[in-house]
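Here it is, the structure, as structure tokens.
Apart from one protein chain that is not included, each protein chain of the complex appears where it belongs.
And then chain A:
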Amino acid sequence: MISAAVMRGIGTLTRTRAAFTAPLAVRCYSHAKVETDEEFDSRWVTYFSKPDLDTWELRKGMNTLIGYDLVPEPKILDSALRACRRLNDLASAIRILEAVKDKSGPHKEIYPYVIQELRPTLQELGISTPEELGIHKV
């Protein structure tokens, strides 16, 4: 005596449509390509590396980058700081460091790590951190 459920099961298996035999992992997600972290980073590094980047583009880039739900990688910040140097804008360079610290939120270990990674660049360009200037507190 074969139960009705088993009969139904046999019935579906004989059909070869992909929808019935496809594994559970295939869902109806968008087929758009998801940008990897490396692609995101290199896109932004390239953006700030433009030799004739102007002040508007620097501001637009930084404000957009800070708008994302992430703390930018040191290599992106390095590119942005060098852009500040090309534009002779030390104040913006310091502001960018402040913004990174603010973006880290409760994760207090991110900012020291970023500064540590950027130390060679900061020394090369002569950028002082907000802490060195004393503007990190009121």
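Everything that follows uses one rule, which is that a contact is a pair of C-beta atoms (placed from the backbone, for glycine too) under 8 Å apart; a residue touches a chain by one contact, two chains touch by 3 or more; residues count from 1.
What we mean here is this: contacts and distances are computed from a predicted model.
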{"item": "Options \"Transcription initiation factor TFIID subunit 2\", \"Cytochrome c oxidase subunit 4\", \"DNA repair protein RAD51 homolog 3\" or \"Metaxin\": UniProt name of the undisplayed chain", "value": "\"Cytochrome c oxidase subunit 4\""}
{"item": "Candidate in contact with the missing chain, chosen from A:Arg43, A:His107 or A:His136", "value": "A:His136"}
{"item": "Contact with the hidden chain (one of A:Val45, A:Ile110 or A:Leu125)", "value": "A:Leu125"}
{"item": "Absent-chain interface as seen on chain A, which is shown", "value": "58-59, 62-63, 66-67, 85, 88-92, 94-96, 98-99, 101-102, 125-128, 130, 132-138"}
